[in-house]
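Apart from one protein chain that is not included, each protein chain of the complex appears where it belongs.
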Amino acid sequence: MNACKLALRQEKIHRTIIEVPGPASAPVLIGQGYFTLIAGPCAVENREDYLELALRLKQSGAHILRGGAYKPRTSPYSFSGLGMEGLKILVEARSVTGLPVITELMDIRDLDAVCCHADIIQVGSRNMQNYALLKELGRINMPVMLKRGLSATIEEWLLAAEYVLQAGNRKVILCERGIRTFETATRNTLDINAVALVKSLSHLPVFVDPSHGSGLRRLVSPVAKAGLIAGADGVMVEVHQHPAEALCDGQQSLDPDEFDRLSLDLQKLAGHEKRIWLDLY
Amino acid sequence: MNACKLALRQEKIHRTIIEVPGPASAPVLIGQGYFTLIAGPCAVENREDYLELALRLKQSGAHILRGGAYKPRTSPYSFSGLGMEGLKILVEARSVTGLPVITELMDIRDLDAVCCHADIIQVGSRNMQNYALLKELGRINMPVMLKRGLSATIEEWLLAAEYVLQAGNRKVILCERGIRTFETATRNTLDINAVALVKSLSHLPVFVDPSHGSGLRRLVSPVAKAGLIAGADGVMVEVHQHPAEALCDGQQSLDPDEFDRLSLDLQKLAGHEKRIWLDLY
Amino acid sequence: MNACKLALRQEKIHRTIIEVPGPASAPVLIGQGYFTLIAGPCAVENREDYLELALRLKQSGAHILRGGAYKPRTSPYSFSGLGMEGLKILVEARSVTGLPVITELMDIRDLDAVCCHADIIQVGSRNMQNYALLKELGRINMPVMLKRGLSATIEEWLLAAEYVLQAGNRKVILCERGIRTFETATRNTLDINAVALVKSLSHLPVFVDPSHGSGLRRLVSPVAKAGLIAGADGVMVEVHQHPAEALCDGQQSLDPDEFDRLSLDLQKLAGHEKRIWLDLY
Partner (left out) sequence: MNACKLALRQEKIHRTIIEVPGPASAPVLIGQGYFTLIAGPCAVENREDYLELALRLKQSGAHILRGGAYKPRTSPYSFSGLGMEGLKILVEARSVTGLPVITELMDIRDLDAVCCHADIIQVGSRNMQNYALLKELGRINMPVMLKRGLSATIEEWLLAAEYVLQAGNRKVILCERGIRTFETATRNTLDINAVALVKSLSHLPVFVDPSHGSGLRRLVSPVAKAGLIAGADGVMVEVHQHPAEALCDGQQSLDPDEFDRLSLDLQKLAGHEKRIWLDLY
């Protein structure tokens, strides 16, 4: 069954809204007019910094916290995350802020641990076609964010989502994070067409990751706002107290002040576009 | 001299504003906070339809009319434009509406004819590195819109502009119109990163062409608006009375009603972003 | 550590030769002047056909048999292999022909099963950056063939190999199988440059897969031979009794007669290039 046929089948279902329970009294809602802001550092580096940043991000308007405990790295010699210790720090940030947390799952054997600690499970670009992982995620009852593969066509991306949906889990969020092209001035090429096209083909919520999508700090804010306008249901942004000292992805991370301004801009733009912005602070 | 050094040099000059004289009393301004809307069919197909459409587009808010008289076509067997007859129709539309016109120059031997009839000369993607053409355009005193090549890096694009600038013509407008990638669901991949990056590297105005940039009618409006938000100084949109019957690019052309709505959306969004929108009607 | 530094480090070690034990008295050797021919269908479809084909392939000169038991498929609705039953058929073909077998491992939980039945473990393109899988393969003592990812740079490919090497398994074979580009006339673009470049950067053996690399039956033979000339240590070719009826990849599979001719051509060309061709029949 190809993506067009899938799209037709999906026409018959309602546009998906996903509830992310989290520790607070009311769940965070994703899709159906809500605009959702996910923020945090590439990796959880240590407890103190992460908790401080988490509180600051909540103040700035973030709805969900991100932070990698298991990091896929191109080289086996790079920092690959704190693992279980990172998961525990996420849980602490979650109870301190009341915000849900999202983190990446790379190894199927970590599924139980990640499920127990996080509110949304992220599948990274490198694992978009890790079908064993996708099928397992189809058997749980938790939101899954599926990032588009570096060179995955839109059809392949929707069919990867279908692995999770078909196995029974309908809480899938798509995330456009830039594709690989010939251009080297930017880390990736954020495919703004794909955001608009997937919104018309699929009933799943679609996010934009302007940090990986551009790879350059000064492009993060304009590209995030362009994503909202093109129809995205939310953005996921990398923020770090001291980007220059980040253990990974510093050159594409905003500092907290830059994030403040972006959050404010997004709130205004969401208002202009008649989108719903949850105020959790 | 590479693009980075060029950018540094350009820092010292003022951000360019370009006056497009046209037949009306006041010129259309491009750049420096103005947001400019160019619209029209891919090709000028016949006098009657073009004039009718031109008046309709002016009513909808277009600032400049587009229309191809000489069309570059992948196959030698496709319709390649009306040539001189098309130029004359453009001139008539110009005097009827009071709007300036832009049209493409492909052959250096048509330079005089195109200069005499149009207000802005467009260099298409296939000719972005036709250096003989670029150098000649550097010797005239008219605005030139330089479309990005299908697989040109941002550096190559800025260096192509430099051919015109260096030869003495400083009225260069850049236009991002989508790059060629592996994705086949869309005709091209509009590089939204490039819009934001070029705005920070160069003082030249940057436009977005969401029609070629996506190739699909339903994506034109969201992508046009995303372009404005990312910092573009204007958009160029293909519009046709009856897209299904267009001699070229029908599947990516808006009909006049769709264009009405897009123009209105862009005006509101320009207001939100504190951009200046000339009211010519 | 980047690929260049890795290459330097690898300069100090001997050019790798890999012994594939198999059921026959003498092992099949890979690398260091040997040219090795791997052949078989995309997927093991049923016992009878596979055994018949395996004997035919041995007659034609194949050194190693391929056949997928677990197939990664873009859509969850496509045929995904016979699983354990497929592995058993491979083992039977192995004992009937005396040839070693290679098959793909997709799910880390199948590692023991695949190790017990196959002689070489293949990591497919989609899993080139499945680091959990790579690390586990670094802990076993069996040859691993690492296919290049669809859009992996040469540096990323060598660093993925480093995950296996660093964990202790030095029996890594690289396989160029075509990259994803804008060209749609062929399924992928076989990167012949990469074959020659990796031979100069790394001491690992490099194979070429002209079946996936081109996706078109009529290109398989010229591209396989070009691979040998560019320096490849072997080729892996898809062959099916009745390509038109294959459950997957029929349009890129040779029939046994075409394979006969290719094998003969490769033997002659290997002779011309002073490469060693094992005669196992």
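Going by the order they are written in, the chains are A, B and C; count residues from 1 in each one.
What we mean here is this: a contact is a pair of C-beta atoms (placed from the backbone, for glycine too) under 8 Å apart; a residue touches a chain by one contact, two chains touch by 3 or more.
Because the structure is predicted, anything quoted here is derived from the model rather than measured.
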Quick one: jot down which shown chains the absent chain touches.
A, B, C
Residue, one of C:E162, C:D191 or C:D209, that touches the chain absent here:
C:D191
Among B:R15, B:R47, B:R126 or B:H203, choose the residue that contacts the chain missing from this document, as touch is defined above.
B:R126
Using the touch definition from the top, which of A:T181, A:S202, A:S221 or A:S263 touches the missing chain?
A:T181
Of the candidates B:P23, B:P72 or B:G250, the residue in contact with the absent chain is B:P72
Missing-partner contacts on subunit B, residue numbers:
1-2, 72-77, 106-109, 126-127, 129-132, 150-151, 155-156, 159-160, 162-163, 166-167, 180
Write the list of subunit A residues that the hidden chain touches.
151, 180-182, 184
Absent chain, residues of subunit C that touch it
151, 153-155, 179, 181-186, 189-197, 200, 213-214, 216, 218-219, 222-223, 225-231, 268-269, 272
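The definition used in the following text is that only the chains that are shown with their structure count from here on.
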Chain separated most widely from subunit C, comparing mean CA positions
B
Compare the two sides of the subunit A and subunit B interface and say whether they are made mostly of the same residue numbers, over half shared, or of different ones.
same
Counting in whole Å, what is the centre-to-centre distance of subunit A and subunit B, each centre being its mean C-alpha position?
35
With chain centres defined as C-alpha means, what is the inter-centre distance between subunit B and subunit C in Å?
49
Which subunit A residues touch at least two other chains?
151, 155
